[in-house]
Every structure is written in structure tokens, then in C-alpha cells.
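All protein chains but one are shown at their positions in the complex.
Chains: A, B and C, in written order; residue numbering restarts at 1 for each.
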Amino acid sequence: MLAELSIIPLGRGIQLSPDLGQILKTIDESGLRYRLTPSGTCIEGEWDEVMALVKRCHQQMRVVSTHVMTTVRIEDELGADNKLNDNIASVERSAGRQLKH
Amino acid sequence: MLAELSIIPLGRGIQLSPDLGQILKTIDESGLRYRLTPSGTCIEGEWDEVMALVKRCHQQMRVVSTHVMTTVRIEDELGADNKLNDNIASVERSAGRQLKH
Amino acid sequence: MLAELSIIPLGRGIQLSPDLGQILKTIDESGLRYRLTPSGTCIEGEWDEVMALVKRCHQQMRVVSTHVMTTVRIEDELGADNKLNDNIASVERSAGRQLKH
Partner (left out) sequence: MLAELSIIPLGRGIQLSPDLGQILKTIDESGLRYRLTPSGTCIEGEWDEVMALVKRCHQQMRVVSTHVMTTVRIEDELGADNKLNDNIASVERSAGRQLKH
């Protein structure tokens, strides 16, 4: 399945990238496939391994903030195990050749 | 500002890519800068132009489905006009050199 | 249509309720029907009036923070204009009489 993870700590500065950089290291070390996007991080894997990583990231952020908002958006499709690449490819294919940008 | 757009029509097939491909054409033709991700589309621009595009995409999906769920996640930071590229770069920079993947 | 609004300002304290109380006043004064939930505010109305209110709330939060994350989740169904009440009622009806809590 695909999970898009976004974590926002309260009571921190105006910039989140220092905190999010530490979370990214945890994701990177997990060994699960992932892709950073401008609005979150997409992670691919089985439910239990993805959710264990989500918990680890959330708890890590709770060390620097006592109040954390975490959003997980899951897309789970039977037989699909490469949504990290296939989702973009299939939408672009459906859009056809006319894309300008 | 940055807006991440995700549109889900009800009462359609098990695959969304045919419908989403048509939406992607509309986004592409808008002239606004965007990036497709595995879980949605990130669009950058001023509030009014981005929200006019979001409305156009939503209404377009309403033509093929009478029941549509649309999610818009906005990140708006004073003076930032290239979050499409800068967000990923600044998080990766904070993570440092140790990333393995 | 129904829109669920959630606004998070960065660089503020560990508690959001002081800032969110001010936003609630703006929503209340709009005259649109709404319902506060534990995780956001549901607002009902036509696209343009709801989105004008969302913009007003977002801009108001931008006065106290230069970096604001706003999420809008829209559910738009042909002919439905009372989702604020009907959604809960129809799900509970489908669940049947067996609910214990």
C-alpha cells in the first residue's frame, strides 16, 4: 500500500524543515521505499511495516514537541505494490500526449 | 502558496486514473506551476488563481460523478513562491549527507 | 456542499485554541451553517460562499502567523444541502439499532 505522511509539531519555529529533516533520516533508515513530495512523504510497504514507521516518526516528533498533528493518507489497492511510480505514470498516460509542462 | 489537490469521485470504477488524467489536462493547461505526486497534485500560485483552478477541476469531476470528495491542503508562507522545489530541498538539506536512498 | 476546515499556524504556542477561537468568531458571523467537531469545523453552503469564508479565515490566521497550513475537505453531492445533519443520520441508520455507545 501507499501512505502519505505529514507531521506538524506545535510550539516550534516558523520553519519546519529542521524537525522534518530528522524525521526524513528515520524514514530513510527504515529501508522502506519512499518519495519526498512538496507536501509530505509517500511511503510504500505492507500495512504493519508502514504503520510501525509512522509511529516511530510521530513519537520522534513528540520528543521535540508535546503537541503533534500527524496525517496519514493511505491508498491500498489489491495487487498494487509500486504505486510510488505507477500512480504518476498511469495518470500521465491517461492525460495523453497533450501535456505542455 | 502551495496547494496539494486530491479529487475522488464516487460511483466510478475501481481505477481513478482515467478520470484523473482529464483533470491533469486542465491543470496543465492552466499555466500554473505544478508537480504530480503519487498521492495528488501540488500546485503553486496566488490564492485566487489556485482556488479558481481547484474549482474548475472539481466541477469537471462533477460532470462525470454526482458525488465528489475534494481535498485541498494549503501551505502559505510569507515570501515563499517556489515551495514546489524548495520544500524538498530544505528538508533534504536538514537531513544532511547521511541519506542512503 | 460540505467543507471541513482545519487551520494550523506555525510559530505559535503549544495551544491553538486562542487563535482558533478568533477564527470561530469569523465563521459564526458569516451566517453560513456550521458545526464544530473535535478535529475541525464543518461548513455548509455553495462553493463560492464557502470558499470566500475559507479565504477570510486563512488570511485572518496569516495576520498572526507568517506560515499557515490550511486543509479543506469538500464533499459535494448533487441535491444535498443538509449534510451537516444528514451524514451522521444516514450512517447511523445504516449501522442499525445495535449501536451500544
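Convention: a contact is a pair of C-beta atoms (placed from the backbone, for glycine too) under 8 Å apart; a residue touches a chain by one contact, two chains touch by 3 or more.
A quick note: this is a predicted structure, and the numbers were derived from the prediction, not measured.
Peer 1: Check each of C:Glu29, C:Glu46 or C:Asp81 against the chain that is not shown and name the one that touches it.
Peer 2: Only one of C:Glu29, C:Glu46 or C:Asp81 touches the chain omitted from view, namely C:Glu29.
Peer 1: Per the definition of touch given earlier, which of B:Gln22, B:Thr37 or B:Ser65 contacts the omitted chain?
Peer 2: Touches the omitted chain: B:Ser65.
Peer 1: Considering the whole complex, not just the chains shown, which residues of subunit C touch the missing one?
Peer 2: 2, 4, 6, 14-15, 17-18, 20-22, 24-25, 28-29, 33-40, 42, 73, 75, 77, 83-85, 87-88, 90-96, 98-101
Peer 1: Could you list which residues of subunit A touch the chain missing from the display?
Peer 2: 47, 51, 55, 58, 62, 66-79
Peer 1: Using the document's contact rule, name the residues of subunit B that touch the chain not shown here.
Peer 2: Considering the whole complex, subunit B reaches the absent chain at 8, 10-16, 65-67, 69.
Keep this in mind: only the chains that are shown with their structure count from here on.
Peer 1: Which whole number of Å gives the spacing of the CA centres of subunit A and subunit C?
Peer 2: That gives a centre separation of 25 Å.
Peer 1: Please compute the C-alpha centroid of subunit B, do the same for subunit C, then give the distance between them in whole Å.
Peer 2: The separation of the two C-alpha centroids amounts to 21 Å.
Peer 1: Using mean CA coordinates as chain centres, what's the gap between subunit A and subunit B in Å?
Peer 2: A distance of 15 Å separates the two centres.
Peer 1: Quick check: what residues of subunit C touch more than one other chain, meaning two or more?
Peer 2: Touching at least two other chains: 66-67, 69.
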